[in-house]
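Pasting in a structure now, in structure tokens, and then I'll have a few things to ask.
Yeah, one chain of the complex is gone here, protein chain that is, but the others are all in their spots.
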Amino acid sequence: MKALTCFAAAAAVLLLVGSGASAQTKDWSTIKIATEGAYKPWNFTDPSGKLVGFEVDLAEDLCKRMKAKCEIVAQAFDGVIPALNAGKFDAIMAGMNITEKRKEAIIFTQPYGRTPSTFAVLKSSPLAKLPEQGKVYSLNPEGLAAAQKSLDGLKPMLKGKVIGVQTSTAQANFLEQYFKDVIEIRQYKTTEQHDLDLLAGRVDGVFASMSYLKGVVEENKDLTLSGPRYGGGALGFGVAVGLRKTDPDLQAKFDAAVGAAIADGTVAKLSTKWFGFDITPQH
Amino acid sequence: MDLDFLGKTFVQLLGGVPLLVQLAAFSIAAGAMLAIALALMRLSGNAPLDAVARGYVFVFRGTPLLVQIFLIYYGLGQFPAIRESFLWPFLRQPYWCALLALTLNTAAYSSEIIRSGILSVPFGQIEAARACGMSRALVFRRIIVPQGLRVALPAYGNEIILMTRATALASVITLMEVTGIASKIISETFRAVEVFVCAGAIYLLINFAISRGVAWLERRLSPQVAEAPAGTAIPKLAR
Partner (left out) sequence: MRYIELMGFGPTGWGLLLLRATGMTVAVSTVAFLLGSVLGALIAWGRTEGNRGLQLAAEAYTIVLRGIPDLLVIYLLYFGGSAAMTAIGRALGAEGFVGVNAFASGAIAVGAISGAYQGEVFRGAFAAIAEGELEAGRAVGMSRRLLFRRIIVPQTLRFAIPGLGNVWQLALKESALISVVGLTEILRQAQVGAGSTRQPFAFFITAAMLYLLLTSVSGWGFRRAEAAAMRGVRRA
């Protein structure tokens, strides 16, 4: 009898909790898209708690094209790929670059945005005077030699410094690959956290995408961009929608929608609205 | 079950154990000293001291450790006044911030444990000791501490285990102890469940060792109060 009441109670509670569960349909009439919610202006949270940003607007546009009802949820960036594969949502639109490593775990659509990455430092820091300010280098095979020379040129000034970066990102990968023994890399859960530590002087610099840092240095007069800008190769081939390997049909749908959005200028319009410049990948 | 991956992950995670042990050991030690001070403040009979200690315990037991860590690390780093003070070389490093947060937190809980240990010593013994002419310090050292320790040890052992678990929170301020390394491995391999299971196993092993150690210490201190053989029905008195 005791066992029975216990089991009944347990079942009741499980039902209560299980009501939070939901099964996904295969016809893709409803799609759950995950974003980070802390990566302005790609995706962030406004004071009323609503998710807003370039990718939120783009997601709504893509879903209209795919004739699907979309639900956008927030997910911490460092767990977003395992969570996708665990079925928590169906797609990732979180400023995520296409990289070889990520392609081992998930599949991507064509990219809808591409910006290089660079360093941001305090204006008062010696690192504000990194050479080749603003020059863009590609880490793709054709440009790798020139980029490597530029990277080597930075090493003397960066030696021993502490650089902050968001964990799980292509930027973190880049630092590990090219600067591992030169600097101390500190990995943060969000970009907002490493900005706080940059302002506090705990790290000597941060390394992130231009699209993000531009807004940050505009808001904080103490910060400035420094050094050359890198893209491609380890830093990825552009931001795209991430999907499970077992959903090539959804990938095809998204791909068509992204292609259409780029072709008719929607991406350009939205990106100018949010970034101030056009981030559409130029092929 | 990819045993090869699990094995490699396990070895990588072991690299975080020294930091874990450091954080736990130093915070427990420093926390114990602060806790004794707090316990004495509460037992001193001095109203303002008692109030301060009670307030401290109330605040640190009433808020989550994670909030305390964020407050100390990000909150304090916001103020230029702190950044220009002598504290900054320490507070600048996540290691010291984590240590500070863990110490302050464990001190609150430990002070209550120590206090109940001290209070458990029968007053008659203290009376007798004072009547024999022992100074307060001598009474503390020879009468209260040995016996209070015996009573406090099970609860304190529990606190030690709780503290080793709490060190996992240091990973949220970029420290690379076991949980931090686990997060890094997951961000590279995307295999969350396997890595976290490995990490969990490491914590279990450490806590198992600690609880065995505390049990041994308990037996050493109280050989006359060994546990009755299993199955003996001992009538319990109503509370």
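All chains are identified by letter, namely A and B, in their written order; residue positions are counted from 1 within each chain.
Definition applied: a contact is a pair of C-beta atoms (placed from the backbone, for glycine too) under 8 Å apart; a residue touches a chain by one contact, two chains touch by 3 or more.
Not measured: the values here are computed from a predicted model.
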| item | value |
| --- | --- |
| Touch partners, limited to displayed chains, of the chain removed from view | A, B |
| Chain not shown: contacting residue from B:V67, B:A128 or B:A215 | B:V67 |
| Option touching the unshown chain, where B:M33, B:A51, B:L138 or B:V193 are the choices | B:V193 |
| Chain not shown, touching residues in chain A | 1-2, 6, 9-10, 13, 16-18, 20-26, 32, 37-38, 44-45, 47-49, 73-76, 79, 82-83, 86-89, 190, 192-193, 195-196, 199, 220 |
| Residues in chain B touching the chain absent from view | 58-59, 61-68, 70-71, 74-79, 161, 165-169, 171-172, 179, 192-193, 196-197, 199-200, 203-204, 207-208, 233, 235-239 |
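The rule is simple: only the chains that are shown with their structure count from here on.
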| item | value |
| --- | --- |
| Contact set on chain B toward chain A in their complex | 74, 77-78, 83, 92-94, 172, 174, 183-184, 186-188, 190-193 |
| Sites on chain A touched by chain B in the complex | 78-79, 81-82, 85-86, 101, 105, 167-168, 172, 186-189, 193, 196-197, 200-202 |
